[in-house]
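Remarks on the structure that follows.
Complex shown without one protein chain; remaining protein chains in place.
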Amino acid sequence: MSTFGTLFRVTTYGESHCASVGAIIDGCPPGLELSAQDVQTQLSRRRPGQSNLTTPRDEKDLVHLQSGVEHGVTLGTPIGLLVKNEDQRPKDYSETDLYPRPSHADYTYLQKYGIKASSGGGRSSARETIGRVAAGAIAEKYLKQAHGIEIIAFVSSVGKVHLFSSVSPARTDADEDNDEIEDALSPEFRALLVTVTREEVDKFPTRCPHLETSERMTKRIIRAKEAKDSIGGTVTCVLRNVPAGLGEPVFDKFEAKLAHAMLSIPATKAFEIGSGFRGTEVPGSKHNDAFVRWENGNLGTTTNWSGGVQGGITNGEDIYFRIGFKSPATISRAQETAQYNGTPGTLAARGRHDPCVVPRAVPIVEAMAALVVMDELLIQNARRTAVSLLPPITTLPPTMTLPIRK
Amino acid sequence: MSTFGTLFRVTTYGESHCASVGAIIDGCPPGLELSAQDVQTQLSRRRPGQSNLTTPRDEKDLVHLQSGVEHGVTLGTPIGLLVKNEDQRPKDYSETDLYPRPSHADYTYLQKYGIKASSGGGRSSARETIGRVAAGAIAEKYLKQAHGIEIIAFVSSVGKVHLFSSVSPARTDADEDNDEIEDALSPEFRALLVTVTREEVDKFPTRCPHLETSERMTKRIIRAKEAKDSIGGTVTCVLRNVPAGLGEPVFDKFEAKLAHAMLSIPATKAFEIGSGFRGTEVPGSKHNDAFVRWENGNLGTTTNWSGGVQGGITNGEDIYFRIGFKSPATISRAQETAQYNGTPGTLAARGRHDPCVVPRAVPIVEAMAALVVMDELLIQNARRTAVSLLPPITTLPPTMTLPIRK
Amino acid sequence: MSTFGTLFRVTTYGESHCASVGAIIDGCPPGLELSAQDVQTQLSRRRPGQSNLTTPRDEKDLVHLQSGVEHGVTLGTPIGLLVKNEDQRPKDYSETDLYPRPSHADYTYLQKYGIKASSGGGRSSARETIGRVAAGAIAEKYLKQAHGIEIIAFVSSVGKVHLFSSVSPARTDADEDNDEIEDALSPEFRALLVTVTREEVDKFPTRCPHLETSERMTKRIIRAKEAKDSIGGTVTCVLRNVPAGLGEPVFDKFEAKLAHAMLSIPATKAFEIGSGFRGTEVPGSKHNDAFVRWENGNLGTTTNWSGGVQGGITNGEDIYFRIGFKSPATISRAQETAQYNGTPGTLAARGRHDPCVVPRAVPIVEAMAALVVMDELLIQNARRTAVSLLPPITTLPPTMTLPIRK
Partner (left out) sequence: MSTFGTLFRVTTYGESHCASVGAIIDGCPPGLELSAQDVQTQLSRRRPGQSNLTTPRDEKDLVHLQSGVEHGVTLGTPIGLLVKNEDQRPKDYSETDLYPRPSHADYTYLQKYGIKASSGGGRSSARETIGRVAAGAIAEKYLKQAHGIEIIAFVSSVGKVHLFSSVSPARTDADEDNDEIEDALSPEFRALLVTVTREEVDKFPTRCPHLETSERMTKRIIRAKEAKDSIGGTVTCVLRNVPAGLGEPVFDKFEAKLAHAMLSIPATKAFEIGSGFRGTEVPGSKHNDAFVRWENGNLGTTTNWSGGVQGGITNGEDIYFRIGFKSPATISRAQETAQYNGTPGTLAARGRHDPCVVPRAVPIVEAMAALVVMDELLIQNARRTAVSLLPPITTLPPTMTLPIRK
């Protein structure tokens, strides 16, 4: 369905070529200062037409707040908002009347609904993500103000160009007895997670905050564009200052909701948190994050292979994860395929497409992450406040209750 | 929370050392033949003590059905079931009274609840998965009977031992201009997805259905066990004969619910569907699954990089995905870490632990997959039946409605 | 929260004096012919300013469909819609800056949110019901087309003026041994349930489809209006042709969801289905609905004290229920009360108010009923279709399975 979240909840509507796309954000805490500009900033980072690396579809994506805010402050009631669809050229898609685009949603929407929008991606269009980004921007504003939480995503690969790519040539079967963890979790990468800022990320059209890599990525995207082709990539995201204790065992572990959120973004195919797939290759003795006492008295870890989550619950360390986006399905290059009726033929899609979605996906990833943190935070508020109202327990063995993190 | 699903729903209870663990399965279609044995089969594949590769904790894990079934047929009412906890040795865990186990849930549960079970993993114990496996077995029985759906998971890596591991030594930065997809998606791997059976998988204690690889995996696990250490791995799962049209845009895409389900399994850190992370590296022209007409008139694809899902909706092809399990956190080997109170020290956990969880994770992965398919199928039933009762639409452009898959 | 429903789901936004009020309707079956006019008809029945019995606030309440419909046919995707707030006079409410209106939501919103809209009812305004009515109109269109379901509400009392009011003077303690059921369930009332139409209802400004009673009701409302006072009333609603088998035991019984829906309408305080409170007074032998065989072979009942629902599940008979609306809290007449700060004083509210809400509540009740039926229908579709795909059961005692209603 088109709703995400339990206590902080976004519901979206809109297809690629209808009157507007929009969202209702329900459960926003009252008393939060909020302006349209707070939302617009992230929408503008998402909008098409930002550089020669993205689709030429030109949408200003101006947000119109409808409700839930008065005198620049949230009322606690649902925030309705919408963005008009303006630069529509439905005719552009006429080839796809006959052909389902390979690896696109054209065919599956028909299988699901028995009907599909007459042009463009319809509901599967990336314009659907506008509502998410708007909702995420509101969540993020709260998280920053109330908890100092920072959410920063960046492009970590385009095609085979990897940030801090040190994919070892040695990574073969011969390595079976090598117990070390490699690659993406290099010291440089770990340092970046601690320091990267949104401003730094936006200095690069690729949104990869590393000059040399970004240039190679740009080259890779241009190569795809010139070949009327497309290319995939990955986005990495880090969440800083998220309180310990978030995430609901059993089925709604923090990383489970995060994975759900991320794989609901169009074109995603993969998710990993912390050391991820690479971490499966090393023994526990190397992979476990030993505890240390920080200066403020809290326990913490220095290695953080866990990516800030243990047993489905945040531990107060930085949360970082990576999402894989496939290469966009819509390409102008001719493809041998079949029509809806089965007739074989050649499709060369017109329309305006992104050769690579990852630079524009960055604010979408941030938004979905903000929605997950916000929802889990509210749920944990409910419990923590409930506990605080009980009389202290005096009958338990001392090892069953221990001090909560400062 | 402890409930998963919308129309087919499982709710579980139980800690590692309480009276029993159990589940309520709600929404099971009435009229399904069901015996305790149907459930027991998968529980026995999950239970500890199956081989020298798993924990020596010896639980028979006999399931007791409480309700929802009469004369061997489901009534449509909730199915209550439980498995008693028998081989409990709470004393074994006394070291962990002082030390939170590194990378385990001990510390985060305390941060969340302010209290933790006095011994063992409590709710974070793998015994929690019994309810999932039982629920999945029931879903699976329905899916097999009503749709011929097959769900088969197997171990695809242990540490650095990969099934069909052909991790190319060429995979370095120099490859940036190589547009080919590599590794796990080899022809051998693709062939295995089509043919593998649960019987074949169970011939191997590792549950890796390839003799030579399985032997190397066994060796790797034994090496971990002898070192009082642990090792991670991956499980791959294939779903065959899943109808087209399942999955709910926008937020409940099929792969999003699948990722949610898989990352709710203890010790998971990564998920990918179809070509996954590897698929992000190749251009759309290579990655798109061109359509072909099958003999029955349906459209299909031969390459299936999409893994059976496009735009969040199943397309009728095989669905396959891979999950990364970290190396178990509990190891007997001494670890330098800190006590709950911050005092540095050395922890050498006693207790009975799996050196590697992936062989026992196989039925858990199958169960969670069955739960997702079952739930999405019921939801799509609701819509498809609703549409079938409407009068035919005659006013639409012919390209907006097209024949549904046979 | 602002979302209602499981598979057919409406989410609303909007306060009394913001830019617009609107809704997202999710889960509408694709392939339904739908125009703005289908929605407008019910909105216009709800809108203020229809007669001298309602608030003089004059809103055209024109609906703008944003998405989910193309070429006049639903796509199965969310339908976004909005109605602009036009005739706003926020200044009218300035007295209520100091005084919480007695029995209004002013005080409780502040207790809940710590902030309230600067004027009018904010989110508690009846304008919030626009989204419900729009969503209900869409559901109703489907229900009519696919199942021939009819939903008709009418005003059954205003103050002490009751339709078919034959409140027996004998109804005193002396009646304890009288086992008969009385009053509202008279033969005339039962006949009305079978025949009443929306057209008939709309012939009367009170929406009470009985000339003499309607005139007495009009008189009663005018009396309240002239006294700068207000008056309550009841609305009765009948649903015809609802299939048997809807409603989900245990917690989501049909009448439980219906009661939930009805008591979510502003100003409601009471709900009863079938014989309701009156039915509690007679013995089972008088109250039970004996079965008869209809000509089509189905079982049915002639008495229908149950109101079409037994054990929480519809039985195919007409469903009828009654909702009590209190007299509107906002009155222009002076009231002795206290300011927010506790200072006693006199409040005489300005602003434009309905002296009696029940005539305008009629389409709201119909809408909420349609939402409940639609949602339960989709949920039952899911199950019924699932069962139909199973092989027939041959092992059950014959008394456990019996033919389904035609």
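So that you can tell them apart, the chains are marked A, B and C in the order they are listed, and the count of residues begins at 1 in each.
By our rule, a contact is a pair of C-beta atoms (placed from the backbone, for glycine too) under 8 Å apart; a residue touches a chain by one contact, two chains touch by 3 or more.
Computed from a predicted structure; not experimentally measured.
Shown as candidates are C:Ala36, C:Leu62, C:Ile222 or C:Leu299; the residue that touches the absent chain is C:Leu299. Residue B:Lys116 is the one among B:Lys116, B:Arg132, B:Lys225 or B:Lys253 that touches the chain missing from this view.
Touch with the chain omitted from the figure is made, among C:Pro30, C:Gly76, C:Gly136 or C:Gly232, by C:Gly232. By the touch criterion stated above, the residues of chain A touching the omitted chain are 6-7, 27, 29-33, 70-73, 76-77, 142, 145-147, 249, 377-379, 381-387, 389-391, 393, 395-397, 400-401. Although one chain is hidden here, its contacts on chain B can still be listed: residues 1-3, 9, 11-15, 18-22, 24, 26-27, 30-31, 64-68, 70-71, 73, 75-80, 82, 112-118, 122-123.
Here, only the chains that are shown with their structure count from here on.
Set against the Cα centre of chain C, the chain with the most distant centre is B. Our note on geometry: chain A versus chain C, Cα centroid distance of 41 Å, whole angstroms. The distance from the centre of chain A to the centre of chain B, with each centre set as the mean of the Cα atoms, comes to 23 Å. If you average the CA atoms of chain B and of chain C, the two centres end up 44 Å from each other.
The residues of chain B that reach two or more other chains are 249, 383, 387, 393, 396-397, 400-401, listed in rising order.
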